[in-house]
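The other protein chains are all here in position, but one chain of the complex has been omitted.
On to chain A.
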Amino acid sequence: MIAIEGLCKTFGETPVLRGVDLRVARGQSLVVIGGSGTGKSVLLKCILGLVEPDAGRISIAGEPLGPRHREALFSRFGMLFQGAALFDSLPVWQNVAFRLLRGPGRLTRRAARQVAVEKLGRVGLGPEVADRFPAELSGGMQKRAGLARAIAADPEIIFFDEPTTGLDPIMAGVINTLIREIVSDMGATAITITHDMSSVRSIADRVAMLHDGVIRWEGPAAGIDRSGDPYVDQFIHGRAELLP
């Protein structure tokens, strides 16, 4: 479904991505792990064209991704940003229903609001949150509202950038289950970035580890404990020793 080959990106003098190869099959959930600052968020933005890659090929459903195809991609796409990126001039429900209120197949305001309240419910936010503004929510609540916005229009392809950071363990469990449901029940193709091993175990079909600008290890989620890669082991167990 999504295929990335030889993706490179350098900011100024610092190379961040140095030839990333990655594939995600339709209806599959890929989780990307890796240390802070290794370029996971940049990887997602390169796929979306929000950051212009220096080199590399990206194709979706076999078609190389140019500006024209991106438009088609975004019409069935959802993304949760690391910082939630809610529109602070709009109340929460209009954020969640943003896509439903605009474009060719738009709903009436009443219907869109209903969908928004329902989606907010799925991420554990009550209807009283709907009319508040994003600045009036806590960080974790903003994250969940951002998640509700990402899934509001039932997208086929979804990217989640650290969906559970800033959430308590119980809420993190709820969100992990929700993401798993979206992939299993709705057949969406998902790429999730996370540092949270419980997320990895509940969300992932496959896991890829980004390290030093390349995919260092990639395999099925079940095999992550027997990867044989010292960096993956270190990440799983949170050990602090320096590796060569």
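In this section, a residue touches a chain if its C-beta (ideal position, glycine included) is under 8 Å from a C-beta of that chain, and two chains touch if they have at least 3 such contacts; residues count from 1.
We take it that contacts and distances are computed from a predicted model.
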Absent chain [UniProt protein name; select from "Sarcosine oxidase subunit alpha family protein", "Fumarate reductase iron-sulfur subunit", "Transcriptional regulator PadR-like family protein" or "Phospholipid/cholesterol/gamma-HCH transport system permease protein"]: "Phospholipid/cholesterol/gamma-HCH transport system permease protein"
Contact residue for the chain not shown (choose from A:13, A:71 or A:185): A:71
Contact residue for the chain not shown (choose from A:45, A:113 or A:206): A:45
Options A:86, A:115, A:172 or A:203, residue touching the unrepresented chain: A:86
Interface with the undisplayed chain - residues on chain A: 45, 48, 50, 71, 74-75, 77-79, 81-83, 85-89, 98-99, 102-103, 149
